[in-house]
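One structure is given below, encoded as structure tokens.
Missing here: one protein chain of the complex. Every other protein chain is in place.
Our next item is chain A:
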Amino acid sequence: MKDPLTQRMVFLTGLLVLAGVAGALLSPHFLQGSTVGYLLQYVPVLGVLGMAQTLVMLSGGPGIDLSVGATMSLVGLAIAAMFGAGVPLLLACAVGLVIGGLLGAVNAVLVCVLKVPSLMGTLATFFAYSGLALALTGGAPIGGIPDWFAGLAQGRFLGIPVHMWVVFVPLAVVLHVMLSRTRIGSHIYAAGNDERAAFLSGVKVWRLRFGLYCLSGVIAGLAAIMTLSWFQAARPDAGEGMELLSVTVAVLGGAHIFGGIGRISGTVLAVLIVTTLQVALQLANISQAWQLAAIGVLLIGSVMADNAVGDRLRAAARRAAS
């Protein structure tokens, strides 16, 4: 329990339970089996974007990717447009993931090669990508996605949405294992904690970050595919607002904005909390304003609490050393 991040996990789990209890008290419809499926329907898209954001932040720099939402919109449109032009849908999806990676590579070149601060570089690509998504389509969605493809995000298996099973959970597990069990994972933490020390011990810090920005683009592509299957259409504003929401989820989940600290499990819990609040208030027919206020307070409060706990731990360490 000394470990602040473990404390954070306990805290987040408590919050999740609290959100669930609040939901049950607010609405008689909340404590039903169907709520689970309904709630989880919203989780994967924001969830994978939050994980992408967490990875970029973890490697330090400081790293942030404000273009995830815009990349998601653009990739969705590209896939729908390719399908419309006669490309088989699954091939189009694969190409879409590559496009996502390339869009991420633009960020990577700006941030890791040209050393533009990530906030500035990805803000620029956010404008460019979201602008392109709107301008190329004239603001109109591209439809015509066949019914069989809708199974991914609209279908259920054991009452749980299919895209939870085949995208969200596997990705979370893979990334969690990558971070906690592989060399790449420890390099990411090293680069985020002390980039100079990491560099001196042979970690190719900037190459690593380059890869993570590209990966972030690919993950945004995954989010695009899920949205495409959900709405059976590609909307040019599909990812609107996702850039700040994904940062919110990552930070709430315990990722440090300057890198080096954070876990995928924290991000997953944070997404569940945000979504539970959302669904509970929706079912109780209460203004979304309270959800926004709650997220804001949680975001600031959790970082403040972290700082306070960190101070106490450092003071204890000093006392023990002297």
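Assume a contact is a pair of C-beta atoms (placed from the backbone, for glycine too) under 8 Å apart; a residue touches a chain by one contact, two chains touch by 3 or more; residues count from 1.
Keep in mind that, in the parts below, contacts and distances are computed from a predicted model.
J.: Please identify the absent chain by the protein name in its UniProt record; candidates are "ATP/GTP-binding protein", "N-substituted formamide deformylase", "AI-2 transport system permease protein" or "Lactate utilization protein C".
T.: Matching the unshown chain against "ATP/GTP-binding protein", "N-substituted formamide deformylase", "AI-2 transport system permease protein" or "Lactate utilization protein C" yields "AI-2 transport system permease protein".
J.: From the list A:G86, A:G138 or A:G202, pick the residue that touches the absent chain.
T.: Touches the omitted chain: A:G138.
J.: Pick out which of A:Q41, A:S130 or A:T275 touches the chain that's been left out of the picture.
T.: A:S130
J.: Even though one chain is hidden, which residues of chain A still touch it in the full complex?
T.: 60-62, 64, 110, 114-117, 119-121, 123-132, 134-135, 138-139, 194-196, 244, 247-248, 251, 257-258, 287-293, 295-300, 303-304, 307
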